[in-house]
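Note that this complex is displayed minus one protein chain, with the remaining chains in position.
Here is chain A:
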Amino acid sequence: MSSATVERHDAAHSDTPILTLDDVGKSYGNVHALRGVSLNVRQGEVTCVLGDNGAGKSTLIKIISGLHEHTDGTMTLDGVECRFPSPRAAQASGIATVYQDLALAPLMSVWRNFFLGNEIHKGLFRTLDIARMKRICDEELAKMGIIIPDLDRPVGGLSGGQRQCIAIARAIYFGARVIILDEPTAALGVKQSGVVLRYIVKARDAGLGVIFITHNPHHAHLVGNHFVILKLGRVVLDAHRDELTLEQLTTEMAGGQELAELSHELRGVDPGKVVTPAEVEHGQVEAPARPQEEEPSA
């Protein structure tokens, strides 16, 4: 996971992208969520997609995973122009996704969710091979560092992080060419986040293309080879790892100038200050105002 490994892999794999988006746009009615986005996902590289809330990151990966169809531009897979009419078609091309909202059926058991859409069957009557599916599911979850003793329990009763682990383990197990992770570490503990980052590196080293969406610049900088920052549906930065330091990346993610302002503003807040408990009317906590707009009354 040192930069040496990264360079070795950049050299080891061909530079032709598996997946290319060219000038792709997507409108939801009158909302233009994506405009003119170009992106290359290369084998053995982690492409980090970063940006504010509502920047269009999820929209972007939903196009790649077949959930939405793009309204402009072209997508090419292995040099052939393609358009996925359904997530099933994308999966058939080896693209597996962890969605931000996880896509688990709450009333179904853990192992049924894990294999949903990819069930293993055997014999003449195509009977589900339940024993084998449970075993694989158990192993894959154990590798993530979580133990769910009863795989027959409905997913709806698990903790948010456990559910997220199931979705991630599933995508990693079934991803054959491209793995897409939309904020996979959002609900995870430190240990599981570490496991996920290691998995991302493993998948990259195994020669898969990884698209990693996160709001955490540290995570992005740890594993990313390529960084794409979206803002209001457009690409505002597309840079290789060598061209950016962690500080630069953090600054870019926060929108450059805005972070400097924020740190200036927050420095004014006295960390040692303790306020006596008081009752506050509903709606009486003031919105933090920008200094240039209004002087803080505190």
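Some observations on this one:
In this section, a residue touches a chain if its C-beta (ideal position, glycine included) is under 8 Å from a C-beta of that chain, and two chains touch if they have at least 3 such contacts; residues count from 1.
One rule holds for everything that comes next: contacts and distances are computed from a predicted model.
When the unshown chain is looked up in UniProt, the name that turns up among "F420-non-reducing hydrogenase large subunit", "Rieske-type oxygenase", "Molybdopterin-dependent oxidoreductase" or "Xylose transport system permease protein XylH" is "Xylose transport system permease protein XylH".
Touch with the chain omitted from the figure is made, among A:C82, A:L128 or A:L232, by A:L128.
From the options A:L67, A:C82, A:I136 or A:A254, the residue with contact to the unseen chain in the full assembly is A:L67. For the options A:T97, A:Q164 or A:T214, the residue in contact with the chain missing from this view is A:T97. On the side of chain A, the interface with the absent chain consists of residues 1, 65, 67, 86-88, 90-91, 97, 99, 101-108, 112, 115-119, 121, 125-128, 130, 142-147, 149-150, 152, 157, 170, 191, 195, 198-199, using the contact rule stated above.
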